[in-house]
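Every protein chain except one is present and positioned as in the full complex.
Up next is chain A:
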Amino acid sequence: MYHISENSKAYEPSLYTVKGIAILDNDGERILAKYYDKNIFPTAKEQKAFEKNLFNKTHRANAEIIMLDGMTCVYKSNVDLFFYVMGSSHENELLLMSVLNCLYDSVSHILRKNVEKKAVLDSLDIVMLAVDEICDGGVILDADAHRIVHRVALRNDDIPLGEQTVAQVLQSAKEQLKWSLLK
């Protein structure tokens, strides 16, 4: 009886929907992680223990969603990177997924489709800014990757032309064309 009454109770509507965002490498080590609810994992030690656990549960099966420690975690991986977005177990899973997609697409834009650990570390400053633009203290600021990328002021001249591969140059040219068309 208790469960039923608990479930039928409406939760307080709130914009605070995201409990955490994390990017881990292929050893489960943290590259970047933000937790927005002081009541869950108040210390770095607890956070890292959770990340270890989360990584162990998710790095093999590419299943996109898991419930862990009473939280719904959606995730996505590429090469040697794992992207996670966490929310409460009552949260709309699709809403969390939209945040994850935005995170991934933004990082992918920033790194010019080269979503790998090394590239993330090389542009860590910009990735940090992007995460800050997606979610502020647990509130979704924006979930549109194009707008996010626009806001983090990507330095287009970051890499001298000589150091880019031909494919990268082509890719960035294509991107710039697409952007100018979109505007």
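Worth pointing out:
One rule holds for everything that comes next: contacts are C-beta pairs under 8 Å (C-beta built on N, C-alpha and C of every residue); 3 or more make two chains touch, one makes a residue touch a chain; residues count from 1.
Just so it is clear, contacts and distances are computed from a predicted model.
The complex appears with one chain absent; UniProt names that chain "Coatomer subunit gamma" among the candidates "Ribosomal RNA-processing protein 42", "Ribosome biogenesis protein NSA2 homolog", "protein-serine/threonine phosphatase" or "Coatomer subunit gamma".
The hidden chain makes contact, of the residues A:81, A:111 or A:126, with A:126.
Residues touching the missing chain, restricted to chain A, are 2-4, 6-16, 30, 32-34, 43-45, 47-48, 57, 61, 63-70, 74, 89, 92-95, 97-98, 117-118, 121-122, 124-126, 128-129, 132-133, 136-137, 139-144, 151-153, 155 (touch as defined at the top).
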